[in-house]
Each structure stands twice: as C-alpha cells, then as structure tokens.
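With one protein chain held back, the other chains of the complex are shown just where they sit.
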Amino acid sequence: MDPFTLDTGATAWLLMSASLVLLMTPALALFYGGMVRARTVLNMMLMSFTAIAVGAIVWTVCGYSIAFGSDIGGIIGDPLSHLGLHGEDAESLLAGSGVPFLVAAGFQMTFAIIGAALISGAIADRVRLRTWVLFVAAWIPLCYAPLAHMVWGGGILSGSADSLAAWMFGTTGSGADAVAAVAPIDFAGGTVVHINAGMAGLVLALVVGPRLGFGTDAMKPHNLPLVMLGAALLWFGWFGFNAGSAGTADATAGLAWVTTTVATAAAALGWALVERIRDRHVTSLGVASGIVAGLVAITPAAAAVSPLGAIALGAVAGAVCALVVPLKHRVGIDDSLDVVGVHLTGGIVGTVLVGLLSVDTGLLYGHGAAQLVVQTVVAIAAIIVSGVVTLAIALVLRATVGWRITPAEERAGIDISRHAEAGYDLVGSLASRRDRRPVRIEPAPAPAPTAADRTPAPTGGDVR
Amino acid sequence: MDPFTLDTGATAWLLMSASLVLLMTPALALFYGGMVRARTVLNMMLMSFTAIAVGAIVWTVCGYSIAFGSDIGGIIGDPLSHLGLHGEDAESLLAGSGVPFLVAAGFQMTFAIIGAALISGAIADRVRLRTWVLFVAAWIPLCYAPLAHMVWGGGILSGSADSLAAWMFGTTGSGADAVAAVAPIDFAGGTVVHINAGMAGLVLALVVGPRLGFGTDAMKPHNLPLVMLGAALLWFGWFGFNAGSAGTADATAGLAWVTTTVATAAAALGWALVERIRDRHVTSLGVASGIVAGLVAITPAAAAVSPLGAIALGAVAGAVCALVVPLKHRVGIDDSLDVVGVHLTGGIVGTVLVGLLSVDTGLLYGHGAAQLVVQTVVAIAAIIVSGVVTLAIALVLRATVGWRITPAEERAGIDISRHAEAGYDLVGSLASRRDRRPVRIEPAPAPAPTAADRTPAPTGGDVR
Amino acid sequence: MDPFTLDTGATAWLLMSASLVLLMTPALALFYGGMVRARTVLNMMLMSFTAIAVGAIVWTVCGYSIAFGSDIGGIIGDPLSHLGLHGEDAESLLAGSGVPFLVAAGFQMTFAIIGAALISGAIADRVRLRTWVLFVAAWIPLCYAPLAHMVWGGGILSGSADSLAAWMFGTTGSGADAVAAVAPIDFAGGTVVHINAGMAGLVLALVVGPRLGFGTDAMKPHNLPLVMLGAALLWFGWFGFNAGSAGTADATAGLAWVTTTVATAAAALGWALVERIRDRHVTSLGVASGIVAGLVAITPAAAAVSPLGAIALGAVAGAVCALVVPLKHRVGIDDSLDVVGVHLTGGIVGTVLVGLLSVDTGLLYGHGAAQLVVQTVVAIAAIIVSGVVTLAIALVLRATVGWRITPAEERAGIDISRHAEAGYDLVGSLASRRDRRPVRIEPAPAPAPTAADRTPAPTGGDVR
Amino acid sequence: MKLITAVIQPHALEAVTDALREAGVAGLTISEVAGYGRQGGHTEVYRGAEYRIDTIPKIKLEILADDADEPGLVEVIVASARSGRIGDGKVWSTDVGRVVRVRTGEEGPGAL
Amino acid sequence: MKLITAVIQPHALEAVTDALREAGVAGLTISEVAGYGRQGGHTEVYRGAEYRIDTIPKIKLEILADDADEPGLVEVIVASARSGRIGDGKVWSTDVGRVVRVRTGEEGPGAL
Partner (left out) sequence: MKLITAVIQPHALEAVTDALREAGVAGLTISEVAGYGRQGGHTEVYRGAEYRIDTIPKIKLEILADDADEPGLVEVIVASARSGRIGDGKVWSTDVGRVVRVRTGEEGPGAL
C-alpha cells in the first residue's frame, strides 16, 4: 500500500460532489412528489427521504464493504473489511488522487442512496412505508452493493483480468497488471445505478400491482413547478455524480461536466420534439423528463464521448425515452412515474451508445464492435442480476409484511390515511379555521382499538 | 505572524462551504415558511431574509472583530481590530491551512446569520419586522459575537490557558503554548449557534407572548413539501457548516461529512420511531424535524465521533427532540416552530454526548468523565450568557419600538396587514380577475391619514 | 503557448462555480415563474429551461469560438477556432491558474445561458416557444458572444491596446505587452450579461408589444414563496458567477464572495427602505427584487471595491432599481418582470459606480475621473450593440415565424392553450376526479384539422 | 322551472354527469364544498399535536330544469350517485321564478 | 322543508356549527365564498403597483331543515355568528319542494 498524500483540490471537489449527489435524492423527492396527486405527495417524498436515512446507515454498517471490500469470487466484497466505514486513507478508493478514505466512501454512499430512491417512482401512492424501508435496507446490501462490486469493485463485470470482458476479448498486460483488452465502460453508474434501479422498478411494479383506478382514473401531476424544480436540482446534483466520478478535479472532470450539460440539453430538445410531432404540444413535464433522460444516458458515457458526441447521445436518449414512456399503458403495468421508461431505457441507451460513440473505442470512431458487444453484455447481465435479486426481495416482503395499503386507505389518499397529514392547506382564509382544532396536544399512549382501526388489514377493510 | 501560503484546494472548499452555509438561511425560510399558515408565510420568510441582510452588514462592520479580534478579558474581541473586514491574509483564522482572510471571515459571517435567523421560529406570525431587524442588529454583536469569541476566539469557554476548562482540569504545555488539559469540543457550533439561538428563542417567546388563538385555534403547516425542501437544503448547506469547519479539505472534513450524514439519517429514523409508537403515524413533518434535530446534534461532535458513534448520537437526538417538542403545549409557551425543542434541545444533546462518544476523550471510550463535565459546564454557561443578553435586548426593544403587531393585524394575517401581499394566488381562473385592479401604478407620496391607519397602535386598534 | 500545469484547487472551484452558475437559470425560472399568474407559470419556466437547452448546444457548436476564438477586428472571435469545444488545456482561458480548457469553456457557457434566459422576463405570457427558441439560438452567437469578445476576449471594449479605452486614455507597456492605461472593469459580467440582457429585454418588450390587459387587468404574482426561493438560489448561484470569475480560489475570489454578499444585503435593505417610505409596506417581493438588483450591480465591481464600498454600492443600486421599476407603467411598456428596471438599471449602476468606488482607480479614492469615463463609455457602447443586434433579430423573427400567440390563446392562458398543461392541481379531493379522464393514452398521429385549430393564426383566430 | 341541487361524493361526479347527459341535460354548474354530517372526518397529527377535521370534501351540482323533467332528473341523480355508504349526500329542488341565458337573453325553458 | 343559507365570517364557523349541533342539526354543507359589501377590502402592493381587493373571504352554510325548525335555527345562527362588527353576514331561507337522501332514497324530514 502506497503512502497517502492529501490533495486538497481533489478532496474539495469530492466533498462537494458527495454533497451534490446527496442533494439528488431530495431533488428526486420533489420531482416525483410534484408528479403524483396532491393527496399522496408526502408519502412520495417520504419514500426518498427514508431511502436516504436507511441507505446511509446500511452503507455505513456493511454496504460499502460489500461493494468495495476484498473481492470474494468476483461477486461481492468482504462485508467485514470496512465494517462501520473503518479504513485507512491509503485504502481510499481514490487514494491515487489524494482523496481520503471517508470522502471517497461518503461519495459512494450517495450513489447507493439515489439508486434505491429512484425505484420508488414505480410504486407510487400504494405501499406501506415500513415495507419500503425494509426493502431499501435489503436491496442496498443484496442488490446494489454486489452490482457495484461487479462493475466498479473489480468483479466480473469490471475490466479486471477475471471478468466477463476479459473472457470474451482477452487481456492485455501480464501478471498482476493484466486487464481486459476491452474493458466495459460505466463511467458514473449507467449500469450500477440506472439500469439497476430501472429494472428493480419494473419488478416492483409487477409484484405490487397497479394503483386502484390505474387506466381509468385521471392521475395527473399536481404541481409541475415542483417537478421542474426537482429536475433542476437533479441536474445540479448530477454534476457531482458525473464530474465527481473523475475522482479529482481535472480535465476528465471538465469533459464530464461539459458532456453532462450538453447531452442533457439535447435530450430535453429531443423529448420536446417527439411531443411536438406526436402530441402537438411541447410540455414542461416533457422537457423536465427529457432532462432526466439525458442525465441518465450520459452517465455511463460522460468521459468517453466528445461534446458533439454527447449532443448526439442525448438527443437519441431523449427521443427514445419519450417514445417508450407511454408504452406502459399498452402493457398495463403501473410503473407510476416511469422508472422503466426513463431510467432503465435511458441507462440502456447510454450504456450501449458508448459502444458507438466512445472516442477511443467506439464503432463510429472506427474501433470496431468489441466495445459495443461488451457494453451490451454488461447491460444484459446487470438487468438479470437486478431482476432476480429484486424479485426475491420483493416476494419475501410480500409474503411477510406485505406491500399494499388497504383499498380504503388508497382511496382516501395515503397521506391522510397512513401519515395523518395533508400536503397543503393553502386557502388563507380557512387555513386556521376552528373546526380544525387540536384535540390532543400532548403525548398520550395510543388507544388500542383506534390503532387497530388504522392498521391495514390484509383483507382490506374500509377505513371510513 | 507567519507568511501566508495560499492553498487553492482548502480555499475552494471554504468558498464553497461559505456559500453552502449562506444557503442555509433561505433554506430555513422555506422550512419555517411552510410550517406557518398560508397567510403568514411571507412574513416568516422575510424574517430569515432580513436576518441575512442585516447580519451580513453588522458582521462586516463590527461583528467579526468582536468575535475574532484581539481578546479583551476572555469575553469579546476588540471591535476595532478588523473594522469593515479589514485584515491581512496572514491574519486569517485559517491562515494555517492557506485560506485567505476574507474567505475565512465570510465563512464565519454565515454562521452568525443563520444563528440569528433560527430564533425567528419562536416568534412567528406576530412581530413587527422593524423590531426584528433591530433585534438582529443588536443580537449579533452583543450576544452571538461574544459567545463565538468565548468558545472559538480563545475566550473563557475555549480551550485556552485562561479558560474555564483550564481552571477546572488544569493545563498542559507551558508558557505561550499552554492549553487546557481537557478542552471543550464545539466542532462547528453546537454551543455557539444552536444552544445560543435556542435559548434566545425561548426568551423571545416569553417576552413577546403567544399568538392570538395559541392553544385553541388550529395552526397547522400550510405547505409540507416546502418544509421538506427546506429540510433538504438545510442538510445540503450543513455540509458546509460541519465539513467546512475542518478549515480545509482533508480527512477531518471527510469524517465530519460522513458523521453529519449518518447522524442525521439516524435522527430522522429516531423521530419517526417515536411518532410511530406515540402517534401511530410516521409523518413527513416528523422526518423533516428529525433531520434538523440530527444536524443540530452532530454539529458540535462532527469530528470527534466515529461513524457508528454518530449513528448512536443521531438516534438519541432525534428521539429526545421528538419527545420534548410537544411539551410547549403543557407549559403554554408559544415557541411557535420549536426552536427550543429542536435547537436548544438538540444542541444540548449533541454537546453533552460528545463527553460520552468522543473517540479520543469520551467516557464510553474509557477516557473518564472530564470531557463530559467540561461539555456540560460549557453548555450551561452558554445558556446563561445567551439568556441574559437576549433578555436585555428583548426588554429594551419592548420598551422602545415594541414587538407586537396589533391584534387586528394578527387576525387578518400579518402578510396582508403588514406587508400588503398574499403568498399565493393559485386559482388559475381568478388569478387575474378584474376586481383585483391596480388602483395606483406609479409612486406617490403616502397620504398621511391612511399611513396612520396602518401604523400599529400600542393600544391595538382594529385594522378593519 | 506555455505548458499546462493542473491546479486541482482552482479546478475544483471552477467546476463548482460552473455548476452554481448553471443552477442560476432554473433559479431564474422559479423567480420569474412565481411572479406571473398561475395559468402561465409553466411557459415562463419553459423559457428558462429551453434557454439552457439551446444555449448549451449553440455555445458548444460555435458560441465559445465567437467569444474567445482568435480575434477578428476586435469585434468577434473566429467561429472555427474551437468548433465543438475543441481545444488544448494550454489554450484554456484559465490556463494561467491551472484550470483545464473544458472547465473554463463550460464556466463561460453558463454565462451565455443565463444572459439569454434573463431576457424572457420582458415578454412573459405571450410568445410562441418556437420563436423564443430561435431567438436564443440567434442571440447567443450574434449578440452575446460578440459582446463577450469585445469586453473579455480582447476586443474593442476590453483593456487591450486596440480598444476604445486605449484610444481614449492611451496605453502603458510597449509592443505586445501594451495595454490600455485605464482598462474598463467588468469583473463578472455587469456589461456583458446584465446591461446586454436588460437592453435586449427592452427591445423585445417593444417589438412584441404588451400583454392583453396590460395596464387594466391585475397581473399579480401567483406564488411568492417560489419567487423567494428563486431569489435565494440566484444568490447561491451568483457566488459561482462572481467569486468564480476570479478564475481560481484565492483572496480575490474571497473578496468577490464578501462583496457579493454585503452588496446584496445592502440592496435588499435599500429596496425595502424605498418601499417603506413610498408604499408604507416592506414587501417580500421588494426584498427579493432588491437581492437581485444588488447581485446585478456588484457583478462588474466585485473585486474592485472594498467590503464597505460594496455596502454603499448595493444600497444605491437597491434604491435606484426600486424607484425605476414602476416607471414602466408611466411609459406604457410591458417589460413584464422588470428586466429593464432590475438588470439594465442595476447593470448600469454597478458599472458606473465602479468608476467612483474602485479602490485602486475610483474617483472617490482620489484617482480622478478616467475610470468613471471609461466605465460610462463602455456601458453606452454595450447598450448600443445590444440594442441594434437584438432589434435586428427580433424584427426578422417577427417577419418570419411571428412572436405572438393568438389573443384567444393568451386569454385562455398560455399553459393550457399552448402546452396543454396546468401548473397546479392542488385541491386534494378533486385532484383525480373522473371527469379528467385520459381519453388517449397511447401515441397516435395528430389529426390534421385539430392541429390546424390550435396553430396560432397570424390573424388571431379564437381557440374556443 | 326548478333548480335541482345535489351534494354528492367527489368520486361519483363522473357517473352523475354521464347519467344526466344521457337524460338530456345540456348543462350544469359544479362547486367544491365541504360536508358535515354523519360520515365523520379524520385526524391529522403535526409534531405530536392532533387535529380533528370534521368536514369532508363533497361536490355540489346545480341543475336548472323544466318542471316536468325535475322528478325524473332527481331519480337519475340519486341512482347514479348512490354507493350505499354513509355520506352519499342529498338532493333537493326549489322553484325558480325566472331563468335567462346571458348570451341571447332567452328566457324560460329556451334558456337551458 | 326549508333551505337556510348563511354567509358568515370564517372565524365564526366553529361557533355556528357547535350551536347548530346543540340545536339538533345533524348535517350541513359548507362553501368558501368571497363577500362584497360594506366591509370593504384591502390593498396589496407588488413592486410599487397597488391592487385593490374588494372581496373578503366568507363562509357559506346551507342547512336543510323542517319548516317548524327553521325560525329557531335562524335565531341560533344569527346569535352564534354575531360579533357586532360590519361584515358579520346574512342569513336567508327559501322553500324547498323535495329532499332526498341519496344513500337510502328517503324523502322529506327523514332525509335529513
């Protein structure tokens, strides 16, 4: 182990990047929260906020170790290597660029959190918060961390000498220095975060089932300025995600910053164009959605493509996602906020387009199809891993604590029925009208029968 | 004075941290603003925004000097040392880590601002803006800056050889290098900012008195998504507060970043758990409140505890604050937005738990009770200083300009009656209805009688 | 060309600054969006969001080159020099401080974007999105980039030996090192961004004409908390704008950070004071507006004035803008959100006051009037350039695609009529009422007659 | 002429308007109201303080109709709004002296 | 049957509903309305432009009642809603031909 030399500039950028990526999850809460109906906004936001709370703790206890601890069979890291985030700066993931251990570990923590939070959009308005909390607590160590290990921790989906890529196209270098000749490229998490979360969302949408009224009732966004604010903060945070993934503040980070910006710009226009042609209207929700699609798609490619390549990649991603999103109505899957249409689709588009647009290895730059093949294989492998593991977790939870709130609770709105709160009370004149009187203003033990009334019965009793 | 060598990395992080901490005050405006009724949201937000405006100027003129100028009796700094923020880079508080004078001074400015702004939550919906502005202008130089001097500027609550701690447990080192053997730990302002603001809030709530209808009328939050956005931006800004308090971008900053995140995560869960047991519902307001409680509690401890220790500290803080908050209804003090329940309580919990959980000096790590005693003494001293000074300022203001708006103004809602504005006009169809006509669209001198009508009379005339 | 040496600290700060300035445009979307009526909020926000999308791409393709490519006649840079943002790190605008090419180019990109977006406030609620998109695509390369070249790229409004300033007051140094004896000061874009955008706003307001009902109907802000959030995020982002313009993380950046904060604080108080005297009420919109006015005014001066000088500059700017804003009602120009009153006015105030308050060259510091003259001349020159070029673009667009939506569309509200969306659906009980049924949930080609119905006719047919 | 007023459950709105359209009603006016009755309300909790909300969102419909059509339309509304659960609401009708269509000035049945 | 309509101050709502409940009223329907009258309105100022808002938030109550109960209930409302200040509002009553409870189809007094 080399001795560690601090680089304050790299560390400053990574501290900032970690903060930016952490901000992405509340940003997602706004983005998702504005898209649901007013009477479920708080539950939707709580799913993101609890993902942060649970994810941070799980990551600290064992998640980091499973992702980046000493390799076990190319599948996971040793959960005991860095229990409780114990580690020396010289063991830092970014020791080479002078970033201390905990800064790098904290930066990675934020990726696990947003990965889990993304999934919640697929199952909006209808699940018990405790089940969601347990899901996050299981999914990060069992699904996210292993996949992170496989791709970024030297596992079988990385560019190591023992990887799938090495098996397909051989290795270069020799001995301990041998690496895959054609290494998969996932610069900042197109596979690990977005394909993973998107696939998990698809599985949960299927296991949990559609909202009451899906396909017949209107379920339109209740607060689009909130959605746009969320999209903007996601973009802002994504600079940490992508440019921070350079591991230091250098020209690579600069390239990632620029490609992230221009791909996103192009994706917003791509989505808008599809809307203009198909629906005759450019919508703000479309532009906000295009922004997220572009951010997702450039994530794996951010340091591999040129600025002009990024524009092409973004435009394609925006248009493709815009076309995929409405398909859920055809197939009847209530992926409520389009986790599949945006994150799975955008993640696949970006991951695969790297094989075409990578300046150093891409098909369009005359480097043959090897990179394209590797990218496709890794994408498929990630889909399988995520699908299988998520399905297992989801089914266990269905059989034990159960996912769904009661139909009556769902009809009344999950905020009122499960959280005893209302998102808004905006009518000035009545905001404090006396019929809304505090009937109990000091803590008291919960009366047993009422508690039972509100506890969801698997048989679906009516709350009213 | 050593010559100054710039460290661009440390400076980059401190510039960013200062920006982040400045953002905390608008974030607080959202957090507080969403919690009041729709008809007082603007006044609530204005209290934070004017705290920035006034605080920045007062700090520049004399606040910084009083906090960090040459020591006078262990109580204050010489107000003339850095008048107008005049100073050499070699005199920078962070000269040792290569951060220029104005960057360090600006960073500290943001702490004074948020400290003052926090207090406003205790006196929501009912005070004259001018009195608040005068209060901030007085409180920062007379209460905040002296306490900052005592704790961080080498005063009697610091670890200097002339401090309370040195008097209790002796000193180590000798001559000019002598320091207290057991130095108080307030890494980022648990005492200076949170205990201080929390105590000031208690005093103001008592001096100003409760809102009309407190205890009988419902006064529920009007916009919880706004509250959650505020909590999220507070968290984001707090990375500057805590990790920035390392003074550079290094492993200490990394530790502070991680402990800040995990303590906050644990506190959110701790508060939620209390709610689940006591009220049968986990609420979004509870999770948002737990987040703030955790951020407050980890502040003094951020670099002293381990990640696992931070989880414990956060969980305790979240649960304790959740239990303390409803007590105000029992004692009948209208601390409207729980400045006491969250900031005073959380600040005390964090400051005292350092004595247990500090890895290097804490009781639970086998280092005896000295740190615990020192922490407790410093907390009590801060409570006394803040209580006495704030009471003096508050009473002078009551006797001169007066705190309260008239009862009629309060009933009509402070936004309309005092600021001639309404927070929202959301009903699309009526947003521009013609009965809302601009009757005067150019400046004109205020007609004297009307002005008199709206000026609050101490006798409480009815505005209608 | 000197070899390039990376400075990670400077690069970290510039990456962060670029991210902060990019955030300013969504912040503007909130600030502007909250100020219009509820039924036009989405279109208003879309104008900012599309400015980002189009601006990022135009800047990448040719904007940067026109601004900073090899000089052509002191007016523009060679559009081919850096096509597609191609360039070596040694060619970086900030090579001297160790910041890579793309980081510096990305940072500058964000200035062009916000400059264009600012203009939209002058023509709220009434223009076709496609015309706006075309305007931005033309204005950045034809107006913004040339002016940036003239002022910052070594052109005729810079301090180069071939500049207007050199022509007026001579040069110092000799040969290739010769520069203007009295160089114009535009630290961060008072001229290039704010005077430019403000003048462009005035021209567009005149060309596009007033909203239906301007001067008779009430058009009051629909969501002031959104406005205040926008102002806060603008302030936060402006730290990147101003302190980032130091080009590295050093004492100059620290000075810019502090002056930005205190000038803004003083401007908020200055605007509030004018309101208190003139209107008898301090308003939150006034404080938010004062914040923006202060940020605008300190922009050119941020590193030239002292902290106390910045307080003076800010106070003047806040008060002057507060007095100028209502004049639009007298002259009958519907500069809907006061781009002229805030950005043009604030930009002029700041640019001119540099001539008085610059510590090294200002009149009040005993350095004579030369700087004041140069500043005034540059401001006038920028007004002329911006006015003429913007007018040409605006008239071409009027003659071709046309600016205005139909009167019926405008009456119905541009969100519904042009974007088929509503900003809010907040009434919980009705948020999903069944009469809002999805009638078509899968893509289908647009039926020709309906499309024709909704296409705005130059003759202004009624949509209903 | 009669004015029929109905206070119904929000989720019944579409069924009722569909049924009325089929019954030949060309127009009606809808308001959002809050009902207070047997149905009870719900509880909200903010930082440990409980609030009892007694009122429940309802929809009010107002339909002007010919005297002859009134009994039939009341039946249609009652039938289409009924879920059988407490809180389904009330329907009542009152006499109207005069009805005018603003656009044309037409009066009586022609104004509908 | 009678329909009693009351336009009252928002802050009187709880007192009125409490008084009506004591007087035996089991249900009523509440709307948020804007009143225009002697009470005047208020002024708002945005960036120096003044707006005159002539209307004031009020609460409208509608109570269906037996003919016999009507005079007493009007008294109850007037008494409990009165503050003595301008703007306290109006109470009026009209004849209702027919009342139906949707849930059961009951008519007349039994429908209340």
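Note that the chains take the letters A, B, C, D and E in the order they are written out, and that residue 1 is the start of every chain.
Definition applied: a residue touches a chain if its C-beta (ideal position, glycine included) is under 8 Å from a C-beta of that chain, and two chains touch if they have at least 3 such contacts.
Keep in mind it's a predicted model, so treat the numbers as computed, not measured.
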Option from A:Ser65, A:Ser289, A:Thr351 or A:Ser386 whose C-beta touches the chain left out: A:Ser289
Chain D residues that touch the omitted chain in the full complex: 1, 3, 17, 26-31, 64, 94-103, 105, 111
Chain A residues touching the omitted chain (full complex): 218, 220-221, 275, 278-279, 281, 283, 285-286, 289, 322, 325-326, 329, 338
Absent chain, residues of chain E that touch it: 2, 6-8, 31-38, 54-55, 58, 60, 74, 77-78, 81-95
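The rule is short, and it goes like this: only the chains that are shown with their structure count from here on.
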Between chain C and chain E, the fewest steps along chains that touch one another: 1
Interface residue identity across copies chain A, chain B - same or different by half: different
Result of counting contacting C-beta pairs for D-E and B-E, higher pair: D-E
Chain centre separation in whole Å, for chain E relative to chain D (CA means): 18
Euclidean distance of C-alpha centroids - chain B vs chain D, Å: 51
Cα-centroid distance, chain B relative to chain C, in whole angstrom: 33
Multi-chain contact residues (two or more partners), chain B: 7-10, 12-13, 16, 218, 220-221, 223, 229, 278-279, 281, 283, 285, 326, 329, 420-424, 426, 436-438, 441-443
Junction residues of chain E - those touching two or more other chains: 11, 17, 44-46, 48-51
